[in-house]
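A protein chain is absent from this complex, but the other protein chains hold their places.
All chains are identified by letter, namely A, B and C, in their written order; residue positions are counted from 1 within each chain.
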Amino acid sequence: MRYSIFSLVREALSGHRGWGPAWRDAQPKPAYDVVIVGGGGHGLATAHYLAKVFGITNVAVVEKGWIGGGNAGRNTTIIRSNYLLPGNIPFYELSMQLWEGLEQDLNYNAMVSQRGVLNLCHSDAQRDAYERRGNAMRLHGVDAELLDEEGVRRHAPFLNFDNARFPIKGGLLQRRGGTARHDAVNWGYARAASDRGVDIIQNCEVTGFLRGPDGAVIGVETTRGTIRAGKVALAVAGNSSRVAAMAGLRLPIESHVLQAFVSEGLKPIIPGVITFGAGHFYISQSDKGGLVFGGDIDGYNSYAQRGNLPVVEDVCEGGMALMPMIGRARLLRSWGGIMDMTMDGSPIIDHAPVPGLYLNAGWCYGGFKATPASGWCFAHLIARDAPHPAAAAYRLDRFASGRVIDEKGMGAQANLH
Amino acid sequence: MRIPCPYCGERDAHEFVYRGDAAPQRPDGAEANEAAFADYVYPRANVAGAMHEHWYHAQGCRTWIVVERDTRSHAIAGATLAREAKR
Amino acid sequence: MVGALPAAGGGLAVSERGDLGIATIMARASSTAALAQRVAERFGIALIDGPILSGAGAVRFAGTGPGSWLSFCEGADPFWACSMAVQLDGVASVFDQSSGYAVLRLGGAEAMPMLQSGAFIDLHADAFPVGAVAVTVIAHVGAILIRVGEAQFDVAVFRSFAGSFWHWLATSAAARGVPLHRFSEDG
Partner (left out) sequence: MSRLAAGGSIDRRQPLAFTFDGKSYQGFAGDTLASALIANDVRLVGRSFKYHRPRGILTAGAEEPNALVTLRSGARAEPNSKATTVELYDGLEAASQNRWPSLGFDMMAVNGLLSPIFVAGFYYKTFMWPRRFWERLYEPLIRRAAGLGALSGLPDPDSYDRDHAFCDLLVIGAGPAGLMAALTAGRAGARVLIVEEDFALGGRLLAERHEIDGQPAADWVAAVAAELASLPTVRVLKRTTLFGGYDSCTFGAVEKVADHLVTPAAGQPRQRLWKIAAKRTILATGAVERPISFGGNDRPGVMQASAVEAYVNRFATAPGKRIAIFALTASGLRLARALKAAGIEVPAIVTPDGTGDGSTIAGMVTATHGKTLRSIEVSGRRIEADILAMAGGWNPAIGIASHLGARPVWDDAIHAFVLKTPPAGMALAGAAAGHFSLGEAIDDGLREAQAALADLGMPATVGARPATSDDPAGVGTLWSVPGSKGKAFVDFQHDVTVDDIALAEREGFRSVEHLKRYTTLGMATDQGKAGQVNGQALLAAATATAMGEKGTVIARPPDRPVAIGAFAGAHTAAHFRPVRLTAGHAWAAENGASFVDTGQWKRAQWFTRPGESDWLESVTREARAVRTGVGICDVSTLGKIEVAGPDAATLLDRLYTNMMSTLPVGKARYGLMLREDGFVFDDGTAARLADDRYVISTTTANAARVMQHVDYCRHVLWPELDAQAVSVTEQWAQVAVAGPNARVLMQRLLPDMDLSNEAFPFMASAQCRWRDGPARLFRLSFSGELAYEIAVPADRGAALMRALTEAGRSFGVTPYGTEALGVLRIEKGHPAGNELNGQTTAHDLGMGRMLSARKDFIGRALAGRAALTDPMRPTLVGLKPVRPGERVRGGAHLLPLGAAARAEHDQGYVTSACFSPVVDGWIALGLLANGPSRIGERVRAVSPVRGTDVEVEVCSPIFFDPEGVRLRG
C-alpha cells in the first residue's frame, strides 16, 4: 500500500488493520542473479537501485541478524558532502542529491533534515584548511560557507566563546548537510526493494563461498543453506575482513569500535549538526528531542560492538568545553558500532580480486551519509561491471599504487583516520 | 579495559597508544621491493579472536609492548615487552 | 633532604622541591647488570630494574621503565648530569632533565586520597608501599608518583604542565573540602 496522509487516515478509521508487512520476510531460493551479503543501508540501497535503475530484480539481500541491526541502525545520522579531496567530493555530493529526493523515491519518510552541518575551527591554520576544503567543495558545485566568529555566534549563540580552552575562530558551514532518520532509511530501502521483487532474507549468515572450477565465486553458504548466485556482492561494513577472509582475501581494513550517545528527550535547543574541531565531539538533536552525540573511536581493534569509559569521558569533556549548557542533560544510552576503518580513511567500491565477487567496504565512521550513492554506484558496478564515475577512485589497488585518498593525512594507520 | 604492562603492572587502557597487529614484519629494507612493503603496510588480517598487538605505554613507562587480546571480548591473556617478544 | 614539613593539620601540605638534579638514566643494551654494579660501586645503591625507588641518600633512582630510571640528586650543581654521565660511562646513557620537571612533595593524611582521586592506579599501601614508583597520568597531565613516606608523595610533572597540575590540585582539594597548605622549599 502506498504511504500517504490519505492512506493513514483511511487506516485510522479501521483500526490500522489493513497494513501489511513493510517488506516481505523471504525464504531463500536456491539461486539468484545477485546475492548481496549484508542487510545494512548499503546492501539494501544496492538492492533497490539494482532493481529500480538497472532492472535486475532476481536479487537477494542476506542478513545475518535483522536488517539495519549493524551500523546502519546505530550511527549518529549525519549526512553531508563537505569533503576535501577530488576522489570524494563528487561521490558524496551524488549521495546528497539522492538524499534530497529519497523520500519521494522510496515513498517513505526518512526525515531527511537539512538543518546544516557546522565544523568549528580554532586557529588560523585550521581556518585556512577549511577555506581550502570549502573552496574545493564550491569548485565541485557543492554549497559551503566560511563563517567568522560572528557568523558562528549567530548560528549557535550558546557555544562557549568566552572562556574556552580553544577559542572558536570560525567555521565551515554546509547548509544542505544535516541528518536523516537512520532506521527509516533502512526500512524504506527494504520496502522499496522488496516491492520490486528483491528477497530480503534475515537471520541468514553467510559462512562461506561457493567456488566454481576456475575459482570464481558462484554462490554463498549460509546458515540457511547454500544459495547460488551469478554475482556475490559484499556490503557487510564492520565485518568486511571476516567475510572477505572466507574468500581468501586480506583487506587494508581494521575493525574498530565507535561509540555514540543519546541524552534524554529535551525540547529543541541545538540547530543542525555542530562539530568541535579541537576536541573529539559532535552533536545534533533528534526529532524526538535526544541530543545525539559522539566523538573519536576507542582506537583498538574490536568486534565487540561496545566501548569503554575513557572515551565516554573524553566525548563529554569535549561537549562541556564547547557547550557548558549540556552539563545537566543526562546521558540516556551509549552504544558502539564496529566500523571497517581503511588505511586511508576512504571506502572501497570495486571488483574483488576473485571473479564473481564485488566489494563495498571501508566506510569508516562516515558511511551513513554515503548510503544512497554507495547503493547507486555499487549497483552500477555490479550491473555494468564498470565503476560509476563518481566512485571511480574507490579502487582496492590504490593502496599498493599509492593513489590513496587520505583526507586527514594520517597515513596507513587505520585508527588515526 | 586494563592492560597488564609488564613493567608498570595493570593500567587503564587510556594510558596507552594503540598501533595494531603485531604480526606484520617489516621486510628487509635493503632488499625488499615496493610490493613487499605495500603488503607490510596496508593489508591486515583483522583477526576476530585472539590477536597479538602493539600498544605503547605513552603515559607510563614509554615502552612498546605486545598484548594478547581477544578482539571479540576484549579479554586480555597477557603482555610482554616488544623488544623481548622479538628475540 | 627537604626539612620536615610543617604539620599538615589534616589537610594537604604541598611544597615545591627546587634544588634537585634530575637525569634520565637508560641502560645500554644488555648492560642492566653492569649498570647495577656500577651504581653499587659508585653510590652504594642496589639498583633495581622495576617501578621502585633505589637508594635513600642524596642520590636516588626511581624506576620509570625497563632499564630506565629517573635519578634525583639533592643539592646538585648545574653540571651534575654531566658528572653522572661520566660515572656511568659505557653502561648507560644519561640525559639531563634537571629543568624538565617540577617536583612537588605532597604530605598529610589527605595526600593519598587526593592523588587517588586523580590517578587510576591503586595507591593503597599494600599495592603502593613506601618506595613505590608509578609513571601515570592525572587530569591529562603525565605524572611520576613516588611514595616517599606513609603519607608523603613526590610528584614530578613536566614543567610546562605545572600550572595546570596546580589547578587540578587546588580544585580537587576544594572539592574534598581539604585545606591546601602551600610551602616554598625554603619554608
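To be clear about the criterion, contacts are C-beta pairs under 8 Å (C-beta built on N, C-alpha and C of every residue); 3 or more make two chains touch, one makes a residue touch a chain.
All values reported here derive from a predicted model rather than from experimental measurement.
Partner chains of the missing chain, restricted to those shown and counted over the full complex, are A, B, C. Contact with the chain that does not appear here is found for just one residue of A:L94, A:V112 or A:I348, A:V112.
Where subunit B meets the missing chain, the touching residues are 1-2, 10, 12-13, 17, 19, 22, 26-27, 29-30, 32-34, 36-38, 40-41, 54, 56, 58, 62-64, 73-76, 81-83, 86-87. One chain of the complex is left out; on subunit C, the residues touching it are 24, 26-29, 68, 78-79, 81-82, 92-93, 95-101, 116-122, 124, 127, 139-141, 158-161, 163-165, 167-168, 171-172, 174-177. Residues touching the missing chain, restricted to subunit A, are 3-5, 7-9, 12-13, 15-17, 19-23, 25, 65-66, 68-69, 73, 86, 89-90, 100-101, 103-104, 107-115, 122-125, 127-136, 138-141, 144-146, 158, 160, 163-167, 172, 183-184, 187-188, 202, 263-269, 278-279, 285, 287-289, 304-306, 308-309, 312-313, 315-321, 324-335, 401-404, 406, 408-412 (touch as defined at the top).
Keep this in mind: only the chains that are shown with their structure count from here on.
Chain geometry summary: the mean Cα position of subunit B and that of subunit C are 30 Å apart. Per-chain CA centroids place subunit A at a distance of 49 Å from subunit C. Touching of two or more other chains is recorded for no residue of subunit A.
Looking at subunit B, residues 12, 14 sit in touch with two or more other chains.
Subunit B makes touch with subunit C in their complex at residues 6-9, 11-12, 14-15, 59-63, 81.
Residues of subunit C that touch subunit B in their complex: 50-51, 64-66, 68, 120-121, 134-137, 142. For subunit B in complex with subunit A, the touching residues are 1, 12-14, 18-21, 34-35, 38-39, 41-48, 51, 53, 69, 71-74.
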